[in-house]
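Pasting in a structure now, in structure tokens, and then I'll have a few things to ask.
Here the complex is missing one protein chain, while the rest keep their positions.
For clarity, chains are labelled A, B and C in written order, and residue numbers in each chain start from 1.
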Amino acid sequence: MRTSRLEAFSDGVLAIIITIMVLELHVPEGARLEDLADSTTGFLTYLLSFVYIGIYWNNHHHMFQLVRRIDGTVLWANLHLLFWLSLFPFSTAWMDETDLARTPLVVYGINLLAAALAYFLLEHAIFRAEGPDGLLRRAIGRDVKGKVSPLIYVVGILTAAVAGWPALVFYTFVAAMWLIPDRRLESYVAEHGLSD
Amino acid sequence: MRTSRLEAFSDGVLAIIITIMVLELHVPEGARLEDLADSTTGFLTYLLSFVYIGIYWNNHHHMFQLVRRIDGTVLWANLHLLFWLSLFPFSTAWMDETDLARTPLVVYGINLLAAALAYFLLEHAIFRAEGPDGLLRRAIGRDVKGKVSPLIYVVGILTAAVAGWPALVFYTFVAAMWLIPDRRLESYVAEHGLSD
Amino acid sequence: MRTSRLEAFSDGVLAIIITIMVLELHVPEGARLEDLADSTTGFLTYLLSFVYIGIYWNNHHHMFQLVRRIDGTVLWANLHLLFWLSLFPFSTAWMDETDLARTPLVVYGINLLAAALAYFLLEHAIFRAEGPDGLLRRAIGRDVKGKVSPLIYVVGILTAAVAGWPALVFYTFVAAMWLIPDRRLESYVAEHGLSD
Partner (left out) sequence: MRTSRLEAFSDGVLAIIITIMVLELHVPEGARLEDLADSTTGFLTYLLSFVYIGIYWNNHHHMFQLVRRIDGTVLWANLHLLFWLSLFPFSTAWMDETDLARTPLVVYGINLLAAALAYFLLEHAIFRAEGPDGLLRRAIGRDVKGKVSPLIYVVGILTAAVAGWPALVFYTFVAAMWLIPDRRLESYVAEHGLSD
């Protein structure tokens, strides 16, 4: 089974998620700068979620450059990932509209964590579909960032539960860590002349 | 006529349907876990409809791997299917906002049934376009799941009319039955080396 | 300049237009069948606009199978068409929410007319880009349907201005006329083995 249509569908879903979040930004009631300032929290949480979706798109893009074979399990593992990502507009809006209250911050962290686990499951579904000689398996290697991120999310969730907004420090830290694109895969593709 | 643009357009529509449903999830009024709990019904019905759209995308994807020739009738049969699927956000939201009242549950079941019949008509439009030697016709075979599903939907609709929410047991059962990807087509593609 | 990205972008816009219209369908307030009946007008106008967008997608699809060369003017003529089509959700919703009042019916007709003229301009931009030997020019021929439709729209607009809802008879008639896919182009493609 080819990957092109899976990629096109995922691009579509990610493009929609990243764009509809802006629909949740409430247009300010008044026309002054102070009225816009009320949207600052919304703007920053939107930016954070935009960056997260961007990271997932980037990594998804890098990952599938190394995938040659998929099966039905990969299709569903991919939909499972898209499901958690599609909840970002919801959990972002709740966090924003409650002015960063604790429970919504916890829920946002759980959403981040669930997406990370879904990505991990997708990787492993691909490993299985491609067999022991799969390119992705070799390129990913030990995957330190992928293993550290869930731990930081858990710290962030606990912080959200006891202290509230400081959890955003952890959530932002993981995003910053991933903003650096996945050089492992990128260089693996370049070295082996695999870009198709 | 090639299938690539039909597939791209369908991917676009399905990606949008699956993502805009989350816009119907109301952000909770308060910031506590109890406030989120009020969204549980919405979350579960969203999940069910997400899985249904995922199933249709999966089967559509498998089906068109075996299609070589389409005509104008196939284009319209495909749009007809997309029409019924595009009503999922509407019927899901109505079911959710009325806390699973009987009539909305009946209407949701009718929507599921109409989509299943539209899928059946699409298959047959393809059969006709490809002639008696079409790959899809041979791969699909007797199609037990495709014939049993509408019957279960009808049982679900009747259950909705007399008992309300237990209808969801039937609607969920069909989804679970299809979650197992269509191995017939998948294995047919693999055996005959047809994945293009 | 290749046509693939123009086609992909147009597919995206048309897929979104056709799907967001369902967001304008108001979920009924109550849970009974009578409450749903209030949505009947909305449902029928949605169906009509869905069919119109489907017709434009079909004809666009057939048309670009015969196009080999485009230029900047074609890109803008295409965006001009997409602009008028993107107003369909707006004019459909206004018509629906005013229970088919005269002015909204007139405006809907003008929207249909503007889209038809934009399609005509797009065809001629392609003729010019491809020169006198363009395939599309030869395949389209006299284009009776394309010339009759604007006339019927004008009759519909006048009817809307003096009598209101009977205008829908004319608007529906044009849609029905086009539902039959453009056999001219389809058969031209088939005869000349042009499907790329």
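Please note the rule applied: a contact is a pair of C-beta atoms (placed from the backbone, for glycine too) under 8 Å apart; a residue touches a chain by one contact, two chains touch by 3 or more.
This is a predicted model, so every value here is computed, not measured.
For the chain missing from the display, the contacting residue among C:I16, C:A31, C:M63 or C:I157 is C:I16, taking the whole complex into account.
From the options A:F50, A:W76, A:Y119 or A:Y171, the residue with contact to the chain not on display is A:F50.
Chain C meets the missing chain through residues 1-2, 5-6, 8-9, 12-13, 15-17, 20, 23, 71-73, 75-76, 79, 82-83, 86-87, 89-90, 93-94, 97-98, 101-104, 107. Not every partner is drawn; the one left out touches chain A at residues 7-8, 11-12, 14-16, 18-20, 22-23, 25, 27-28, 30-33, 36, 47, 50, 54, 57-58, 61, 65, 179-183, 186, 189, 195-196.
Criterion: only the chains that are shown with their structure count from here on.
Between the Cα centres of chain B and chain C there is a gap of 26 Å.
Averaging C-alpha coordinates per chain places the centre of chain A 37 Å away from that of chain C.
Shared interface positions of chain C, defined as residues touching 2 or more other chains, are 12.
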